[in-house]
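Only a single protein chain was left out; the remaining protein chains are all shown in position.
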Amino acid sequence: MSNADQNSNYISGKTGDWEIVIGLEIHAQVLSSSKLFSGASTEFGKDPNHNVSLVDAAMPGMLPVINQTCIKQAIKSGIALNAEINKYSVFDRKNYFYADLPQGYQISQYKYPIVGEGSLKITDTNGEDKVIGIERIHLEQDAGKSLHDQHPSKSFIDLNRTGVALMEIVSKPDLRSPEEAASYVKKIRTVLRYIETCDGNMEQGSLRADCNVSVRKPNGDLGTRCEIKNLNSIKFISQAIQYEAERQVEILENGGVIDQETRLFDTSTGETRSMRSKEDAHDYRYFPDPDLLPLELSDSQISEIRSDMPELPDQLVERLISEYGITKYDANVIAEEKEYVQYYEDSAKNRDGKLVVNWMTSELFGLLKKNNIQFNQNPISPNYLNELVELIENKTISGKIAKDVFEIIFATSKSPKMIVKEKGLEQVTDDGAIEVFVDQVINENKDKVKEYLSGKDKLFGFFVGQVMKVSQGKANPGLVNKILKLKLK
Amino acid sequence: MSNLLQFSISEALSLLEKKEFSTKELVETYINAIEKTKDLNMYLTKCFDQALEQAKVSDQNYLNGNQRFLEGIPLGVKDMFCTKGIETTASSKILKKFIPTYESTVTHNLWKEGAINLGKLSCDEFAMGSSNETAAKGEVINPWNFEEKRTPGGSSGGSAAAVAAKAALAATGTDTGGSIRQPAAFCGVVGLKPTYGRCSRWGIVAFASSLDQAGPITRNVSDAALMLQVISGYDPKDSTSSNKDVPNFYNDLGKSIKGIKIGIPEEYNSDGISSDILNAKDMTINFLKENGAEIIPVKLPLTKYSLPVYYIVAPAEASSNLARYDGVRYGARIDGNSLDEMYENTRNLGFGDEVKRRIMIGTYVLSSGYYDAYYLKAQKVRRLIKNEFTEIFKQVDYLVTPTTPTTAFKLGSTQDLLTMYLNDVFTVPASLAGIPGISLPIKLDKNKLPVGIQILGKDFDEQGLLNVAKVIESCASFKDTPNGAAS
Partner (left out) sequence: MSNNSKIDLDILKKLGKLSRIPIDETGSNKLMEDLNEILGFIEQLNEVDTESVDPLSSVTGHNLPIREDVVDDGNKNNDVLENAPEKNSGYFVVPKVIE
């Protein structure tokens, strides 16, 4: 990587360049049927306080019992992030008062998390691979929800989300730009969705990030960081980091100092602000939860999960490149979502993989976007795309006609073969038939023929176009070329 | 009919079966006794109507010959146990009018076996205390020399007093640092703290989770065995409960103690200990010798650090366990202009002084900068204490000690905090180690107050503990009745 490339991440200020240093804490909701320590459902969108057990509501005398699936999901996620799985971990209480924290503490993991150090490969600002360190993953309880807009002087509390299992994935401060941060979150999301440990649904809050941002002179000492809490979209993550970094640069360049603090991102203004409720006396008093025992895992438990791991995005990209001969860029696009992969591999069966990937990423994605349709509502089945590409490959139709056919499939869900047959769109590959078209064009454009023969070579394209037009696009372009060349001598 | 009060659980069960009297008669007798002893201030909530309804069911079961294990036995329940549809306050203002929609596992097991709930018994607020003086509704009066207004002990003071005063045939208690054994000793009844994990903690208002354990308070050792059998067992809802088999404690009572080794720790001899208590200990040693046990003096030098460890660990856990009392979901709420103001108003007026002190200490020992010096240090010493017991139980089978350094003192007489805390000096070590302990009365002291002796055993050896206790009980033949008891 050249210096010039690296500098593109820097913020240039009055006093020179500033480097942004970012670490992320991602809270990913674990996919499980019931909560981390209770048998209440994790289902989203229920009536207030419906998915709440007496344990979640912290009624007197209630006790936590841990959910097997949540443990397994954390281990799976750790393996997917190349991380060490800790055979000994401890659940601690993090003590603080909040309206939607019924116990008065959150059960979390502090000194001994279930997953230790790992790493994740992302694509950096220059499109190159970069490895981001993972510090740890721990399991913890989610809090409830406070609604502040229901009443002028009251807040309403819904505990449905209370006690749902979260994985907190803590990165090392290895990220250097808002784009890298976005790329990292996307990649985490992709990985977790692949291995089905988190649905990654950011709008519903299943995946959200706390961003630790500081700035420094390139390669200088780390600056004081601020934590921006609870960002639930990739766009907001980039915006918030950019704003926050610029804010810090401005303060520093004007001789100020950064207060280490927790900040909120205002999505309407695009600015971050200090939390008003920030406590002057934050002291979580972590200690091992005496209602639980340390979690001890055996080698066989871990290796069983390891041997059962699905293919991971990075492995898949390698395979797509070697198996289908597509570019790394295309492989990455396909690998982004599991459903893309499934679709691609189905439609590329026995076909030219490059052709299929082009059709999928440009035509299909384009049409879906234009019509505002989700991928899982896609009206073109993989079989149809396969068939369409087959028709191109065996020269039944030209690429140009194929685009029309594609739009017809999209609109009617009819099979490509049927459309081609019904509309008589088969390519004309018969020399005699094409000669007829060529003769017609030559007869109708005598003056242009004269110009061409006197040396205006550029007109050749015009004749090709005319022949295609006369043939309603069905003439095989190669043959048209060949015959035109012969006749125009 | 009031002579029905004299029977123990095992006697009552066999007489009920023989139809000598009905459950209804038994329950009515106890209701009457509760009314007669109301000046002792033992019951916070009375459940007479339900009790009489239950008596009908029990009588029907006896009639049909399908009576359950404790069919028709009228019990009192410490107010730390959540009881469905019945106010449960832990003797605190902050839980005023809290009516659980659920039943604790321990009490559920009792009702499932046909026992009948007479009502909820007073205790120290959140079980924090050794004299019952921290109860929101005022202290319970010990039925022994009741006119002198002595403490029943604590925290299960209401339970021990009610059993002694014959206002319940037996009662449930909870023991965190001695809260079953110490009041049992002060009231002249039997109190058993099982091994940590033997009984489920589910549905018991938590004080210090790593120490809290439910247990029975009864008139004699056999009744303790009967009660323990019903309340013990694995509960999938309590991660700390043990899945060890529950023996048939009652049927296996009465084994000879010939040849067993009894350790007498020399450290359980604090300076202020009265000659009456030392005498009770010597009597007990003689009973054991007469029955063929081998007496071995032993040393447990870390004993003296038990109380300091306890006064770090218990308040630390309590400070966190009591955070849920915030006025949001249940209990008392004192409003304020902001959420924090509401929290502070509620907790300020809802908690008593002792509870606040312990929350403060607990918060301090966990706070950053002090955690290692206090909490972590205490956990380390706790391990050493546990190890010391493990080692000693390689040499001896049981330990015998006084239960308390003094007999029941006068209410209001102890102004000094540390003097009050010293009440638990002999009971706390077993709590820290999680081992079982039982206290039973041996004699009366010069003030005509009962003196208790404590037996400690290995993890999950309640059976052996009960056997030794049974031998001592029959030798001591303690038959006195307090003058404050119903008759």
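Labels for the chains are A and B, by order of writing; each one numbers its residues from 1.
The rule is simple: a residue touches a chain if its C-beta (ideal position, glycine included) is under 8 Å from a C-beta of that chain, and two chains touch if they have at least 3 such contacts.
Everything quoted here is computed from the prediction, not taken from an experiment.
Of the listed positions A:N9, A:Q29 or A:S53, the one in contact with the omitted chain in the full complex is A:S53. Touching the chain that is not shown, out of B:F7, B:Y43 or B:F98: B:F98 (per the contact rule at the top). Here one chain is not drawn; of A:E19, A:E135 or A:D158, the residue touching it is A:D158. The residue touching the chain not shown here, chosen from B:M42, B:I180, B:V246 or B:A378, is B:A378.
Although one chain is not displayed, its contacts with subunit B can still be listed: residues 97-99, 101-102, 196-197, 210, 236, 239-240, 242-243, 302, 304-305, 307-309, 311-312, 319, 323, 326-333, 335-344, 347-348, 351, 356-357, 359-361, 363-365, 367, 374, 376-384, 386, 417-418, 421, 432-434, 459.
Counting the whole complex, the residues of subunit A in touch with the unshown chain are 32-34, 38-41, 47-57, 65-71, 95, 97, 99, 146-148, 150-159, 264, 275-277, 279-281, 283, 285, 287-288, 290, 292-296.
Note that in this section only the chains that are shown with their structure count from here on.
Touching subunit A in their complex are the following residues of subunit B: 81-82, 88, 90, 95, 98, 100-102, 104, 201-206, 208-210, 236-240, 316-317, 319-320, 322-324, 326, 328-330, 339-340, 343, 363, 366-368, 371, 375. Residues 54, 57-66, 93, 95, 97, 99, 102-105, 155, 157, 283, 285-287, 290-293 of subunit A touch subunit B in their complex.
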